[in-house]
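All protein chains but one are shown in place.
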Amino acid sequence: MAAMNMIQSINSALDVMLARDPKVLIFGEDVGYFGGVFRATDKLQEKHGLKRCFDAPISEGGIIATAIGMGAYGLRPVPEIQFADYILPAFDQLVSEAARLRYRSGGEFWAPITVRSPYGGGIFGGQTHSQSPEAIFAHITGLKTVIPSNPYDAKGLLIASIECNDPVIFLEPKRLYNGPFDGRHDQEVKSWAGHEHAEVPEGHYTVPLGKAAVVREGEAATVLAYGTMVHVALAGIEDSGIDAELIDLRSIVPLDIDTIIESVKKTGRCVILHEASRYGGFGGELSALVQERCFYWLEAPVERVAGWDTPYPHAFEWDYFPGPKRLVNALNKVMQD
Amino acid sequence: MAAMNMIQSINSALDVMLARDPKVLIFGEDVGYFGGVFRATDKLQEKHGLKRCFDAPISEGGIIATAIGMGAYGLRPVPEIQFADYILPAFDQLVSEAARLRYRSGGEFWAPITVRSPYGGGIFGGQTHSQSPEAIFAHITGLKTVIPSNPYDAKGLLIASIECNDPVIFLEPKRLYNGPFDGRHDQEVKSWAGHEHAEVPEGHYTVPLGKAAVVREGEAATVLAYGTMVHVALAGIEDSGIDAELIDLRSIVPLDIDTIIESVKKTGRCVILHEASRYGGFGGELSALVQERCFYWLEAPVERVAGWDTPYPHAFEWDYFPGPKRLVNALNKVMQD
Amino acid sequence: MSNRAKLSLYVPEPNARPGEQPSFDHLEIPAAGAVRCPDIGAPEHELRDLPYTLIRVLDEQDAAVGPWNPKLSTDRMIKGLRAMMLTRAFDDRLFRAHRQGKTSFYMKSTGEEAIGAAQSLALDQGDMSFPTYRVLSWLMARDYPLTDLVNQIFNNAKDPLQGRQLPILYSARDYGFYSLSGNVGSRFGHAVGWAMASAYSEDDKIALAYIGEGTTAEGDFHEALTFASVYHAPVVLCVTNNQWAISSFAGIAGAEETTFAAKAIGYGIPGLRVDGNDFLAVWAATQWAAERARSNRGATLIELFTYRAEGHSTSDDPTKYRPADEASTWPLGDPVERLKRHLIATGVWDEEKHASLASELDIAVRAAVKEAEKIGTLGKSKPPIEQMFEDVFEEHDWRLVEQLREVRD
Partner (left out) sequence: MSNRAKLSLYVPEPNARPGEQPSFDHLEIPAAGAVRCPDIGAPEHELRDLPYTLIRVLDEQDAAVGPWNPKLSTDRMIKGLRAMMLTRAFDDRLFRAHRQGKTSFYMKSTGEEAIGAAQSLALDQGDMSFPTYRVLSWLMARDYPLTDLVNQIFNNAKDPLQGRQLPILYSARDYGFYSLSGNVGSRFGHAVGWAMASAYSEDDKIALAYIGEGTTAEGDFHEALTFASVYHAPVVLCVTNNQWAISSFAGIAGAEETTFAAKAIGYGIPGLRVDGNDFLAVWAATQWAAERARSNRGATLIELFTYRAEGHSTSDDPTKYRPADEASTWPLGDPVERLKRHLIATGVWDEEKHASLASELDIAVRAAVKEAEKIGTLGKSKPPIEQMFEDVFEEHDWRLVEQLREVRD
C-alpha cells in the first residue's frame, strides 16, 4: 500500500497495465514526453518506451478513430482526451463506431478502448474546461461510463475498464486529482493525505464496473452521487444533520440499480446530485428509475440538485456549482414533505 | 388552405420564407437541383435561384460551421442534415459553438440557424437511418429542439424556428412525411389526405415554440408524446379504451411545462412515450419533472414506453419500435396501480 | 461605404443536367503507358506530378503497356474477371430482388468492379480492407459464400449479422473485410489505427481503406490522413472518385479546383491518380502502394477515377439529376469489357469461354438466392429475438435482461 492522490493512482493503473499487457498503449495530446497536462501519464514514456505512450495530433476525432482501429486489430488502447469538453469532436466516432461495432458486425469486431478524460468543474476553468457530459454518453447504447471519486477506486476502476472488452468512457473528476473537495470553496484546499481511500495497492487490482459503494449508511434519505459530488454530498449530509445514506454510483453504465433501489426502499426519500446542468441530465434518468421502482415507498418527491441550465459561467463558478448548501436545502425539503 | 402532406408543408414553409426574407438560405447534401432525398426542398432552387438553395459537401461539421458563420454575419441559414443519424459529426459545432455563441460573446454574436433533419424509425432504414437523438440536444443549454407531428404544425413550427434568433434543431419524423403512422405496421399505409391537420394555409403563419397541443382530452391518465409517437399514442389510447389525455409536446426545448403539469394534476397518472432508447432518453427528464411537480397528485408511478437499450435493429424493427400495444400495457399498468 | 467591388457567391454546377448534352471533353486522359513509374523509395517531393495525371495500362488496342504494367499471370486476370462478372451478376439479381420486395434496400457497384477485385487479389490474406458499400467485388474475389451475402440482404434467420444491419453493410473478418456502417467516412481512420497497431505489434499486415470522392469532405478524411502521415502508418488510402455522390457532382467535393489525388501533397505522402476502370492499372498502383507500406515507408493516397454507371441505390433515380445518356459518353469504358478484351487480345480467352463463365456465374447467383429464399426473405424469416439484445455489450446488463423478458411476454 502507498498513499496516492488520484493522479498518482491513475498513473499507477496505467503503469501496471503497460507492464502487464503489451497490447495496452496510450496516446493523446501532450501525454508523451510531457506526461499530460495533469501529469496522469508522467514518466510512462520514459519507463515503457516511446511507442507505448506517445503524443497525438490535436484531433479528438482522429484519436478515437485510430484507437478503434487499434482495438479492432486486437490492442487495448487507452487514449486520453485532454478535457472532456473536447471529447465532442469525437462524439460521432464514439457513438456511431466504438459503441456500435460489436453489434453491427455480428460480434466479428469490437473496440476494447478506454477513453480517459478529466471532467467537471470547481477549478475556475471557464466554459470549456469544466463541463460534465456524462448524460450524453449514458444514453448511448453500447458505451460504458465510469466515474471514480477517490484514488483507490480510480485505479481499480481504470484497470477494470482497460480489461473490459467494451468501450469505456472514463471520466476523471479533475477537481479531485489533488485532494477531496467538498464544495466548501472558501475553506483551505485539502490533499488526499490521510484519506482512507488514498491508500492504494501498488500492483494490480480491480474495482468491478457496475457496483456502487455505500459511502455512508443512513436511514432518513438516500443521496445518489458520483465524482466530486460524492464529497459535496458528504459535506451536505453532515451540515444538514440528517441521517442520509450516500451512494457513490462509480459507474453510470452499468448502473448498480439494486443498491439504489434497496436504499430508497429503506429510506423512502431520495436526492440526486450532479454537476452537469439539470435539464436532460443523468439525474432525470435516476429520478425516473427510482420513482418507477420505489413509488410506493417514496414519502416525498425525488429531488435533483444540479448545475443550472446555463453554460458553465466562469465568474459565477460558485453560484453555478452545486455545493453542500444546495444539498442541505434539498434534504430539508424531502424531509419536510 | 390546401391539403398537404408533411413534406409539402415543410417545402411550403421554406418557400414562404425564401420569398419573404432575403436573409434566408438553404444548403445541405443533395438539397439543390435534386431537391433533397426526401424532396423537402423540391423546386426551391429552380424557383428562388442557385444561391438560395444549394448542394453542400458531405461534411456535416462543415455545414453547421458554415451556417454559424453565416448566422453571425446576419443571415438566417436553414441547413439540412440528410438524416439525424448523421448530425453527430456536427455535434461539437452545435454544442460548443451554435449553442454557446450568444452567451460567451456577451450577446455580440449569435447563430439564428435552423437545422432541419429527418429522424426516427419505422421505415426499415436500419441502424443509421432510424435513430432519435433528441435527448442529447435537450440537455444542451442554448439549443432549442422542435419536433412536429403533422403538416400544419410542421409548417408553422418551421417558420417560427427560422424566425427565432436562437439555434433550433428541427427534427422531422420521417415516418410521418407521407402519412400519419400509428404503429400498426401490418395495416395499410395511410396518407395525409383528409386528416384535419393536413389542411395547411399557403402563406405565412407560425405555431409558437414552447406551446404543446392537447390532441385528445381525457380524465383517466396523461400521455406525453411527440413526433410519430403522437399517432401511436392515439391508437394505443383507442385500443386501451382508457380515457387518456394526449399531449403533443411539439418542442422539447422550450417545454410547455404548464400544460403537462395541469394535465397530470387532473388525471393523476402519466405515461411517456418516445422512440429513442429508454435509458438516459428524454423520457427520464419528463418523468422527473412530472414527479417533482405532481408527486402528491400521482396515483401510480409515471411509466415510460420507449425503444429498447440496443442500437436500432433492422430485422427487429417492429420488436423495437414502441407500438400501440406497448402503450396499452403501460396504460393498463398505471390504471391498475 | 467603401467603393470596393461587390462580391458574389460561387456555387458549382455540373456541365450538364437532364435534357442537356453530357460532355467529358474537359477531361485530360493520357495515353496508356504514358506515366512514369517511380521507385517506391522515391521521396515525396519527386512525386508531386503524379496526382495530376492518370496511370493507365490497357491501351486502345487492348494491350497492357508501359512501366505500370503489373505483368499478371493469366490465372490472376481470369480470377479478377470472374470476380467482376460475379459482382455484376449478383448486383443485377439482387437489385431485382429489391423490386420484388424481398429486401429493404440494395446498392450496385456497376462500372466500379475493377477496384475491389484487383485490390482484393493484389493484397495478402491477413491484410485488412476498410470498405465502402461499393466494393462487393473484394468479397467476390475472395470467394465469400454467395448464400451468406443473400442471407444478410434478406435479413433472414441465417443472416451472419443477425438481422442487425441494413442490407449490404457486410462484415467479413476472415475475408479481410471490416464491418461496414451506414455512416460514410467514419471507418477511414480505423484503417490507419489498424495499420498503426500492426506496425506497433511488429506484424507484417497492412490495411487498405476506401472512401467515396464525395465523402472526402468529411473531417474523418483529413484526420485519417494526418495520423497516417505523422506515424507513417502502413496503409493504402483509396478515394473512389466515381464523380457522383447521390445527386451531387464531384465539383461539390472540390473536383473543379484540383484532383483528389492532389490532397496527398498536403500531408507529404505520395498521391497516385489511376484509371479505376483499368484492372491492371488498379492492381499495379495498389501493389506499388502496398510495397511502400510493407517496407515501412508509410501511407499512399490513391484516387481511383471511375464513373458510377447506375443510380446511387435503390432509393434514387439518376435521370432526375444527370443526363440519362451520361454513362454512355463516359470515355474510360467498362472495366469488365476492357479486361475481357485484353484477355481475348492475348489469346487466352474468347467469347465462348466468356459466355459460358457468365452463365455459370448467373446459375451460381440464382442458386444462392434460391437457397436464401428457402430460409426466408425480409420479414418472412428473421434471427431469434435474443439477437436484438446480443452484442450490445460483451455481456448483458440488467436493462437488457429485463427488456428481453418484456419482449418475450
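Letters A, B and C mark the chains as written, and numbering starts fresh at 1 in each.
Operating definition for what follows: a contact is a pair of C-beta atoms (placed from the backbone, for glycine too) under 8 Å apart; a residue touches a chain by one contact, two chains touch by 3 or more.
Nothing here was measured: the structure is a model prediction, and the numbers come from that model.
Enquirer: Going by the touch rule at the top, give the shown chains the omitted chain contacts.
Expert: Computed over the complete complex, the missing chain touches A, B, C.
Enquirer: Given that one chain is not shown, which residue among C:Gly66, C:Gly80, C:Gly182 or C:Gly219 touches it?
Expert: Among C:Gly66, C:Gly80, C:Gly182 or C:Gly219, only C:Gly219 touches the chain that is not shown.
Enquirer: Return the single residue from B:Pro57, B:Gly284 or B:Pro313 that touches the missing chain.
Expert: Once the missing chain is taken into account, the touching residue is B:Pro57.
Enquirer: For chain C, which residues reach the chain that was dropped from this view?
Expert: 2, 4-12, 44-45, 48, 52, 124, 126, 196, 198-200, 202-206, 216-223, 226, 229-232, 234, 251-254, 256-258, 262-269, 294-296, 298
Enquirer: In the complete complex, which positions of chain A touch the hidden chain?
Expert: 29-30, 32-34, 37, 50-51, 54-62, 85-86, 89, 124-129, 278-279, 308-311, 313-316, 319-320
Enquirer: Mind pulling the chain B residues that touch the left-out chain?
Expert: That gives, for chain B, the contact residues 25, 51, 56-57, 59, 61-62, 65-75, 77, 89, 92-93, 96-97, 100-110, 141-142, 144, 164-166, 210, 253-255, 257.
One rule holds in what follows: only the chains that are shown with their structure count from here on.
Enquirer: Find the chain most remote from chain A, comparing centres computed as mean CA coordinates.
Expert: C
Enquirer: If you average the C-alpha positions per chain, which one ends up nearest the average over all of them?
Expert: Of the chains present, the most centrally placed is B.
Enquirer: Would you kindly tell me how far, in whole Å, the mean C-alpha position of chain C lies from that of chain B?
Expert: It comes to 35 Å between the two C-alpha centres.
Enquirer: Please report how many Å separate the Cα centroid of chain A from that of chain C, as a whole number.
Expert: 41
Enquirer: Could you put a whole-Å number on the gap between the CA centroids of chain A and chain B?
Expert: Using C-alpha averages as centres, the distance is 31 Å.
Enquirer: Could you pull out the residues of chain A that touch at least 2 other chains?
Expert: In chain A, 89, 92, 96, 100, 103-104, 141-142, 253 touch at least two other chains.
Enquirer: On chain C, where are the residues touching two or more other chains?
Expert: 162, 164-165, 169, 181, 183, 186, 219-220, 392
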